[in-house]
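A short write-up of the structure that comes next.
Removed: one protein chain of the complex. Kept in place: all other protein chains.
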């Protein structure tokens, strides 16, 4: 009961939090027909700043961290990413009116990670004063890449079975390479390596870190406008996608929260880390995922998976997911 | 006499003020044939930052403000915006060699408000240590929208009279909607609402506010280059536009100053607020006005109204107007 | 011996310095096939910020400086810029398989100055706590323009001799004007004038200066990616270009260091200034030089000169050059 | 197998893009392609919605592959009549051969 | 002196640009030109690699001047067969006259 009240209280407060306010602002102005344009170059730059900030911050922390502490959470990230896709394969893909490859692509996107949702969670934790192992955001690729790979592999198995009855072998490495070479993971990993190996403290503290929240606010505005713009696409596909997009983020987040709590019991993984793990699981990729899936599962309809993720999945993951995990953590750790 | 000396002193000093220096720098390098290019994306981003800063700042203040204090200045803003257009209709439009619809469009543009001129004034006030009611910049749309609407309505009345002898009804709401949906007013109003309703203090104080002056300096540079580039267009139209563009900003500014002073006597509207009201009246729209007029009065020649505003109106409003109103305020309030 | 150790120590440390780390990071991710894209608008903005920061900073210092102190270093800058081109004319241009006009263009590019290399040196000096006459970066055009002019003149003399046997007169002024009107020199000189004549301290201290290092880091990343991308072009031309691109930056830097030391003995030119003079000499232009040369020596193959400069010259100038001159200065001045 | 079709090209101010695409859709075309363009013409200048110094691409070039010559003519005439009195712009037609005849 | 050549135009999603240029190079063309484009077609939407609100130019228009009609047909058919089942796009041919005949 207290949990519910705490969650609702947080929900109300969060509507005033800047990230969410910009997200909702974006939805509202798009709905009102605003012609506001954020140039593509600024959008890309916001994303770059975000990923560099998360990467460098993570890298600087890993230096100080005990590497063995990271093993279990990293393994969990992989397990969660893979599990989400299989769950989608046996639920969404079985629903009437849903094409199997569209469903697999959607599950892949929801298994992958949204850098901007993760960034919002980082800001919320900092505002709430909840400590977290700063290397946790660096687990991003451990969940992201496996989810995309498994989705592409499952889709190809399905397609080759449909066609010929027998399975054609799927090459894994090109999919991994393509993910890593994509702009999102490159920036994140570059930041990670720079933070780990070089003296970037000054430029981090004087540039990437202070500007991070501002650019995040702009990115949220864009994502809000985008969420509204994509709604019309979602209307063209089976309504099951909308149902999945509401339920899946919270289900995935809670699953990850539970596994994170097990890690807490086993190795002392902290509450902030658990929340971030849940946020990553509950988020759906908005930057790197779609083009990878478009290339890897070309027969899948992007209106289905991008529509579900951008229009509903991301708003749900941010608006409902983040306060839910924070409330859960408060209930469990500061009862 | 003292007023004149104070004004001249300010004028000289202002030539060293950064905003003006960048504006003049832009004019000079354009005249020297510089190939410096500020990318369109950066230009749009500067404008966005400016409007968000003014909007959020205004919104945060309105929270604390006494709403009844705002009523009279808001009403004055509307009156001034409308009056400027009517003044143009009976002066500029009657001059020889001036087409009526061109003149009305020009008056509409001078009635509307320039966000960048307003931003320069805000910086000057802060540098001079002159307090102002922080919600005054938020009066922007109260002057801007009525001026554009009245201009479009007057032009259509003129055109339909020319054609058919009888007046066709003009729909007001689409013009209001188009103004509000334009990128400039959306950003300003979005900022206003965010500042009013949500906890954006952190991102305001850490991003929008500190970066504001820097982006304003870049915008001034662009506007200087643009002023020079448009001069050649102005040469193609009647020289009365040049005369209007020199006289109108100061006349409108002084009119607004006078009305603001009346508000001071009636309700205690402060000197900083009066100056900003005069600056808004004296400024001519550079971002949102031109496309609205281009769409609303398609027969009017943009070389006339944009040339007059960008090449002469804005430099006069900034270089002469702002120090004039500041000197006047000093003379009146700190004699 | 100590010098060598000091240099090697610095070299190792510098690999952790942020500027270099971003440069190497860019090379590595390009080599790994990353699809990371920094938008053109952001690239141009980084360059603009850099040049304005150098220009304004220089201009503010010149105000305080004793102008006669600047005479000898400025004269040296001219001499060095011109000398580098003549050295290239009698070395690179005589090598087998090297076309004379290609060689002259290459020497011109290496005589000209790289704003980004200079900016890295400024950051290194600030980190190392080595003082420098802040007007030294403002000597940039004194070395840059003469080098480009002499290269274009020598190339035209060569070409007209080839064709007709007799020399056609070459007009100098258009080349100077074109250099000055180019985006790089305009921004630098605009900054210089603004810093010299106007009160830009606030916007400098609140915007251009603090953001400078961050944008420099992004520029280094771009230059690293670019260095790798251009390597393939370099492979298409004679391997002498690669040899020149390794040797020339250090040779030019040491020559300038020596001349700077003479100025030290004569007029007390400081160690920081000597280092910056050497860095300018050792750098090769990446922004303004190539288009000027492309227009001025149209017959020269840009694959040769841009490839040599971007792929090898700039990395050598930054990675080896800067620590070398710092080590030399330490050895000479703090023995 | 290819077959003949007519391509309509419209170059005009960005400001009236929505009106042009409205005319195209109303004419029943299956699609259109838009490219950002700059240029100079008899009016000498373009729409003025934003500083020309930062934006060389104030025009748009719109191309429509039409099934029939009649549709092409209809689009061309409509655009010229409704827009080109007040906005600068040109329009012209080209003969092309399309592959997937079914699409147009 | 000019002589006739065939221009192949392909308008498709930016995402498959590399595959298209691969087909063009494999066919032996001497070059190609790429322009950023937006548009609307039968599929109604474009690739989704980035927010559509910030990027109106999710398509590319690729033009190839080909020496021979056979090469033009080969490129057109290859692109249609390999890409247009899963990605949106159109392709068409135009007759042009080239000046520097040696180049193509």
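Letters A, B, C, D and E mark the chains as written, and numbering starts fresh at 1 in each.
Rule of thumb we're sticking to: a residue touches a chain if its C-beta (ideal position, glycine included) is under 8 Å from a C-beta of that chain, and two chains touch if they have at least 3 such contacts.
From a predicted model like this one, the values you see are computed outputs, not experimental measurements.
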Touched by the hidden chain, restricted to displayed chains: C, D, E
Given C:104, C:148, C:187 or C:287, the one touching the chain that is not displayed: C:287
Interface with the undisplayed chain - residues on subunit C: 30, 37-40, 42-44, 222-223, 225-226, 229-230, 233, 286-287, 290-291, 294-295, 298-299, 302-303, 306, 310
For subunit E, residues in touch with the removed chain: 2, 5, 7, 21, 30-36, 65, 94-100, 103
In subunit D, positions touching the absent partner: 9, 11, 35-42, 56-57, 59, 61, 76-77, 80, 84, 90-95
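What we mean here is this: only the chains that are shown with their structure count from here on.
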Contacts common to subunit A and subunit E (chain labels): none
Subunit E and subunit C - chains in contact with each: A
Remotest chain, subunit C as reference, centres from CA atoms: D
Distance-maximising chain from subunit B - centres being C-alpha averages: E
Interchain centroid distance [CA atoms averaged], subunit B/subunit E, Å: 47
Inter-chain centre distance, subunit B versus subunit C - centres from mean C-alpha coordinates, in Å: 43
Centre-of-Cα separation between subunit D and subunit A, whole angstrom: 41
Subunit C residues counted as touching two or more neighbouring chains: 39-42, 211
Subunit D, residues touching no fewer than two other chains: none
In contact (per the touch rule at the top): chain pairs: A-B, A-C, A-E, B-C, B-D, D-E
